[in-house]
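Only a single protein chain was left out; the remaining protein chains are all shown in position.
Chain nomenclature is as follows: A, B and C, assigned in order of appearance, with residue numbering initiated at 1 for each chain independently.
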């Protein structure tokens, strides 16, 4: 590739923006055309984040000072819900592709989007403003939708909890052996998924050494999870009971997933099917031992394992990801590689930070 | 009470021994007759634990230097499995009551003990050495068995995970509305339940910021949980799928429990039944919001809440305890109060340490 | 004591207010006449802090709804700087004693207060509004000023860093062996000293696993430290270079203090003098080993140790406290006991929470 892909980053100063910025800085085939954000506009990004000293001196531009979609091959919206909707029509009409971190373009139809919006605390009951563009957007789980992502004008980057559940359960739905209505997931997440804005729940003295269940049985990521799993294989519907738990740690999501099988299947058989399902996917690792939260820290891996009980009729699947990597910017980078015809691992080949 | 109850503490230098020692030191009606332990015998307990400086200067005696059960009203075995079995016949024949922290006297029969031993990594396939004493032992969940505990020669103090699950599910089993075979529990625990002995899993660099699932679907505490829940109300059997997760925090257990109900029941109704079931029990708090791990830290409380989903047919119950208090020494103190006719809260009325 | 001391608590919903509330709830000789706070006025305190469920159901009153100083024997201002100044004249004229958590009444003169205010980020360059009352206020280090505290109409509760440094260095200043201008202190603090208000520095994702030095050589607590040490023994001045470091932990302050002695003195001699200086003071523990942060957690202890180097001419003193106990509400409770003629340990005799 002679010339580099020019990426414009909107929402550059949040944790999502920071994550993709760092990946782009280390990527041989991308360059950043502009950093755009409402907060900290006018400041150098290494003054906003001192750990970037010596690595990037770009100045953050306000959304009014920079034209979204100008002078770039792709726009990355690391922004809250309903931001990219405001630019989507203009961008697609000009032929500028984009990837969005929010729920704006994860659903192919307005009904599912409405279900999602209804559960989302900050956009409750909103309706989609560009319903006609939903069908041209692809849900960005690289392992499931690579061909479509490669061509898509719009990619909806998955939710952090969702990707861990979707990849964890996909082989079982593909096999058609999940008894409907039996899926239960306890999700454990570090604090960084909530972003950099101070809030009582994220206050150190409150969260340190704590576990805080929240949005019990009512988290918005369930919608895209059910939507996606329900379309895999011969399934037609999927129901997921999901309870997120906020942990006193910074990074990582560990999902523990339970289900009843329609026919008894041994652990050995299931492990073999998982390995076969994910063969050739460089970021999925099927482990003999239970995955640990720190086993994927800082990397784009998703670690999986499967266990069975009660005569191999009940199963427990666990998945571990770094919520800011595979759960966010790592997946975005993987999708961007796919969108521009690069190997999925380019710029992403770093191992977990351990210990 | 004119004279104080004299308690002999065996296993005094582990975390379990430390916990009950501290409670006894602050208790108006108990005094400690001897501290006995294999480790650190001959040392002052405040040299073993410098945070006790100024609070206790007793010297730890080795098990060979002190006679178990001599000069005391009760023996507290804060010891590993199979230690108290060796003294039980002698103690009961001499009329000395005891309470044991291990699984030795949690089961009324040898079959359930064998199931337990089979799952326990360090006593695998052991058989009970005093089967005839099992029927005179009471399982020490204070809220369920107070009358029997008051008279019991032997009390088997509950396992830390077990008590959180048992109390969390008891009202539902009493009501008879749990569909059998549907109970799934994800348990989250701090590190202190594993005791003070250094081990790779408990090594700081490994555990910090980590979540480590272990003994997936095979933890020994399930046996007493099923045994106990199965005998509540009109139930005859209970099955629990249980996955423990070790967290990078020191104290606390949060159990998230799932089940399907035999008949739809609203959250309001369930909450009311929980409050009524636990009325008069000073350490059980039924909360409107999900309990948090830190909400019980350092106290003997168990915090509970119930949520429903899918037309009130699926429920999620959460319970939070301090694993070293309600999950161990706090329950032991509560049981000792009951055994000696004292109010359950004596010496236990301290609030959680927050923040 | 037949009747209880009635205490009115202003600033009831911050961490400082919470700390003294919990101590008062467990105190046999105090009762709370009112909880007053600007934030959360109108809410039950156990709804603000769910961990208080079952322990206190009082409703927080707004400062406009409750008369400060009415119907009580003492007012406790757990409030920011410059709040108690507004009520001081009225209270003292009515003969109502009060204790204040801020720097308002820590200094006997306006010059030192001005130095303090000048360094304090939120009250920069303020002047004292009741300069005539400063001479009737006592700086509340219980171990140094008990007699004066017992009679004082106003007690200025010490700053959290200051009390650890003052008590750590007091025996050396009393001995007159500190070479002036040589005192250097590195202070390490948990996050809770900054209170419950969310802020970027206290944001979990930023602070977790971090150490953040701040206000380097410019922290306001230095003023009361120098003021107090400079008046001990035959000293006339004290200078302290102080660097606070914020740690990713919730509670505790560990100060490591360095100085050059005017004459070589062995560690053994110094330890003996520390023990003799603090004889009869129940909350000061002089340890052979270095104190640890967690060794005082949740208790009112201050743990100290002294080491020497370079021919016994250089010394290092370390002190550990729980910043919310001995560093704040514990000291306040100790001072209140002294003010009302009670043993210093009443309501404060709880050991550290370990592990």
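Note that in this section a contact is a pair of C-beta atoms (placed from the backbone, for glycine too) under 8 Å apart; a residue touches a chain by one contact, two chains touch by 3 or more.
On a predicted model such as this, the values are computed, not experimentally measured, just so you know.
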Per the touch definition above, residue among B:61, B:142, B:157 or B:191 touching the missing chain: B:191
Contact partner of the left-out chain, one of C:140, C:252, C:327 or C:351: C:252
Per the touch definition above, residue among A:37, A:52, A:212 or A:321 touching the missing chain: A:52
Of A:106, A:196 or A:326, the one touching the omitted chain in the full complex: A:196
Contacts of chain C with the absent chain, listed as residue ranges: 181, 184, 186, 188, 190, 205-206, 208-214, 216-217, 239, 241, 243, 245, 247-252, 254, 256, 258, 290-294, 297, 307-310, 314, 316, 318, 320, 355
Absent chain, residues of chain B that touch it: 15, 190-192, 194, 196-200, 202-209, 248-250
Touch residues of chain A, complete complex, unshown partner: 15, 18, 22, 25-26, 49-55, 192, 196, 208-209, 250-251, 282, 285, 287, 289, 292, 294-298, 301, 303, 324, 349-355
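The working rule: only the chains that are shown with their structure count from here on.
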Middle chain, criterion being Cα centroid separation: B
Interface sides of chain A and chain B: same vs different residues, half threshold: same
Distance between the centres, which are taken as Cα means, of chain C and chain B, whole angstrom: 37
Distance from chain C to chain A - Cα centre to Cα centre, in angstrom: 46
Distance from the mean Cα position of chain B to that of chain A, given in whole angstrom: 40
Junction residues of chain B - those touching two or more other chains: 208-209, 250-251, 292, 294, 297, 355
